[in-house]
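A protein chain is absent from this complex, but the other protein chains hold their places.
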Amino acid sequence: MFDLLIVAAMLGCAFQAVRGTRLLIAALWLAGASALTAIMMFRLGAPEVAVIELSVGAGLVTVLFVFAINIAGEEPPVTLRSLVPAPLAWIVALCAVGLGAAMALPNLRVESSLLQADKFATVLWEHRSLDVLLQVVLIIGGVLAVLGLLAEGRANARKESQ
Amino acid sequence: MPDISTLAILSIALPWAGAVLIWLVRDRQPQLQHALAVVFTLAGAAAALAMIPQRSEVNVLDFPLGSAFGQVTFLPDGLAVFLAVVATTIGCLAVVFSVDYMKGEKQLGRYYAYVLFFIGSMVGLVLSSNLLLIFVFWEITALCSYALISFYNDDPKAVTAGIEALIITQVGGIGLLAGALFLYAYQGNYDVPTFLAGADRLPPNVLALMAFGFLVAAAAKSAQFPFQTWLPDAMEAPTPVSALIHAATMVNAGVYLLARFYPAFEAVPNWKLAVVSVGAITALMAAVMALVSNDLKRVLAYSTVSQLGYMVYAIGAGGIFASQFHLLSHAVFKALLFLSAGAVIHAVHTRDMREMGGLGKQMPLVKVVMIIGGLALAGIPVLNGFWSKELVLEAGHEGGPLWAWLFMLVGAGLTALYTLRFLTMVFYGEPRSGQHVHDAGPAMKVALVPLALGTLTTWLLAGSFGHFLGKALPEGHDVESTGALLLQVATAPTTFVALAVVALGLAAWWQRARLAGLAHSLRGIGTMASNSFGFEAINRAVVSVTEASAESLRTTHNGVLNWNVMAILVGLVVVLAILALGGA
Amino acid sequence: MMSLSLPLMAAVAVLGLLGIGLLGLLVTRNLIKVVVGLQVLVKGALLALLLAGRLSGQVQTGQTLALTVIVADTIVSVVALALAVQVRRQFGTLDLQALSTLRR
Partner (left out) sequence: MNPILALTWLLLLPLVASPVIYLAGRISFRLGATAAPARWLAVLALAVTGVPLWFLGEAVLAGGPVSLSVGAISLRMDGVGLVVAVTVMALTFLVSIFSIPYMRGEEGEEKYYALLVSMAATMVGLGCAHDLFNLWVWFEAMTVTSFLLVAFYREQRGALEAGVKYLVQSAVGSALVLIGIAFVFAQTGTLDLQQVAATAAQPTPPQLLAAGALFLIGFGVKTALVPLHTWLPDAHSQAPSGISAMLSGVVIEAGLVAMLRSLGCLAPAAATWGALLLGFGALNMIVGNLMALRQTQVKRLFAYSSVSHMGYMLIGFGVAVGYGIVNGAAGGFFHLLNHALMKGLAFMAAGALLYSLHVARGSHAPLTVDDLNGAGNRYPMTAFALSVAVLALGGLPPLSGFMSKWQIFVAGFETRSTGVELLVIFAAVNSVLSLAYYAPLVNRMYRHEPSAAVAAGRPVSFLMGAPLAVLTLLVVVLGFWPGLVDFITHPAAVHLVSIFSSGAALAQF
């Protein structure tokens, strides 16, 4: 029952995050959804990732959102009509999820009783060390991209001085 | 003397090397470009001529290209060498003629590069015995011809005509492509002699698909019904050199293809009938169109289409020899006609025959040779056109249906009629253009005289030509001596019927005033003919439908991110649905 | 009838997050909200990986995968936000309607 509540709350938060008209509020709803996801992760037996999700997903990302919204400036909260007709959007999203569910859910594998003997650290640093190493590439690429996109350019500086 | 495979390579590679060199010389040295072009085409022609005594009935050369591409092999038998000689010598004449005609033109390098590249590829097309290579050369000739037609790039008409020619021949080329693919799928290689020797090993339906595919390809390349529209439009090319290449060289490729593969497809049900029908319809229809056109080059282009119809018809009726002999005659007299027409157009700076007239006095030599060519086209004895056309008609009488034969007879009469019409309009009557007319230059004359002599004499070669083609002709085709052949033609009843029809055609021209009423009633046909019997409209419709669908498709790309994501999701839903329904 | 077991609940959460994320991508017109939608979508994927790890008895492997995904997703979001800031500077708005000059 607890799980049901968590899931319902999580989906509710997510829905609010997507639906809300104010960006800051949406970011906060997203943080809420992220926190509840972290609880769900903990329930699924993944405490380490839950902690990371809590700090990164609910914390860092929210901070970044707030930063971005601050710099970009909140749009005036005019409710604009969706560019894709909303009913169509609902139908297609439901179809995609529904078909996926219809193919996957009835065949949901029975939970394996085997438990992995290895510790998280072992798996992370030994078995899947390549993924971890590649995160470095991802981070370098991301940092360079952000630097490149946000650097105050010469042209920009010129424009602002005018 | 180099051996045959070296010669084969040389006759392809020399013009190509010349093309590259001329391109590299750049347009600052036009004299050098002219000289290089003449030298390399002459060398190519020499190599092709040198193959004559060494021709071979089996493959020469064997160079692997890679797994799915087979070997480079050549089959320089009589048929192939004959056409290689035709291509190189006519190409050579075209180049010599260009020295005068293209003097002072810009982008000469591009022009000569295309012409020489074309000549080499045409030789490659007829010499190859790997069907893939045949297709490759086929496409290269199409590419060069497109480039030559739209040589005057600043003229939108020329560009459109070039692209039209390219697309139509390519669409037809799909027939050849499918044929080559079938051959590989069922025979495991592209070897033509193997295929010809045992075509019946292929499943009958596959063989039939190949046969009709080849017919489509040949019809497109040789401007036969229903693909005839591109050739007259191709006359936008530099006059008359590329007209010569199109009309006397490239279009032969389709006829060659049918002749080469005749032994394999002979037994395919209805194939011969289809070939005969295509030929007969084309011959008649193009003759009517030639009758109503006022553009000198277009008249000659339609007449080419019509004469090609005769060759295709002959193949369908089983007269391979007749078709190739007519090809020989036609190549000679049509080259003559085009070159003299080029000289005329060069002199008066227009292609409209209504603005010509009375040119005979200013250009006596051109007048004489053009009349010789015209009479050969009309089939007047004893010029070469007479003998070969009679052979075609005789073959058709024996091997084809009666209605087609009657078509061809009418076509022969019409040919005589339009020949007289254009000769009169150009050379006789009152001069209608006030312009100063200058006679043809020396290089032009050098090209004209041998062709006129050829028109007068090539029929004497009939017997040795038959012998020369040798095994390239289908089984049971006994080769006769010149004398026997000529006697056979001279005594055959069809000859007299045909001559009578031709005479009727000539008479109709003299009596045209009296026949005005009849002509008036036939005006409807004339209008239809000048509108190409609606085929131009079909082309236009295809183009506009394609463009309209492209335009409406463009509106679906509205650039909105939400819709783009929507497209991704729809793709996912469709694939999932297919799997859920099909996989469950 | 299946009980309200944890895996089933997790599966429902996954599907719900995916659906909401996709819906958000379809209907929202604000670029930053698009990034929110992406975040929701990836949270669904994260839970799916953890659930898969649990179902196949390899929770720890599932965790490592999720960790990598969190890192990758955060980077993508950061770049997306940087882009949004730049878009705001150049276009003066975050509305996707304005961001549809490249079409056809």
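We just call them A, B and C in the order they show up, numbering each chain from 1.
Please note the rule applied: a residue touches a chain if its C-beta (ideal position, glycine included) is under 8 Å from a C-beta of that chain, and two chains touch if they have at least 3 such contacts.
All values reported here derive from a predicted model rather than from experimental measurement.
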For this session: Would you mind listing the shown chains in contact with the chain that isn't displayed?
Result: A, B, C
For this session: Based on the whole complex, identify which of B:Ile140, B:Leu469 or B:Val501 touches the chain you can't see.
Result: B:Ile140
Exercise. Out of B:Met102, B:Val115 or B:Leu132, which is the one that touches the chain we can't see?
Worked result: B:Leu132
Problem set entry | Hidden partner chain, residues of chain C it touches | 14, 18, 21-22, 25, 31, 34, 38, 41-42, 44-45, 48-49, 51-53, 55-58, 61-62, 65, 68-69, 72, 75-76, 79-80, 83-84, 86-87, 90-91, 99-102, 104
Seminar exercise, completed: Against the hidden chain, chain B presents residues 26, 64-69, 106-107, 110, 132, 135-137, 139-140, 143, 146, 150, 153-154, 159, 162-163, 166-167, 170-171, 173-174, 177-178, 181-182, 184-186, 546-547, 549-551, 553-554, 557, 559, 561, 563-565, 567-568, 570-572, 575-576, 578-580, 582-584
For this session: Just the residue numbers, please: which parts of chain A touch the chain that's not shown?
Result: 99-100, 103-104, 106-109, 112, 126-131, 133-135, 137-138, 140-142, 144-145, 147-149, 151, 153-156
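Just so we're on the same page, only the chains that are shown with their structure count from here on.
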Problem set entry | CA centroid of chain B to CA centroid of chain C, Å | 63
Problem set entry | Touching two or more other chains - residue numbers and ranges from chain C | 22, 26-29, 96-97
For this session: List, in ascending order, every residue of chain A touching at least 2 other chains.
Result: 82-84, 89, 92-93, 96, 100
Problem set entry | Residues of chain B defined as touching chain C within the complex | 554-555, 557-562, 565-566, 569
Problem set entry | Touch list for chain C against partner chain A, complex | 4-13, 15-24, 26-30, 32-33, 35-37, 39-40, 43, 46-47, 50-51, 53-68, 70-72, 74-79, 81-89, 93-97
Exercise. Along chain A, where are the residues that touch chain B in the complex?
Worked result: 82-84, 88-89, 92-93, 95-96, 99-100, 102-103
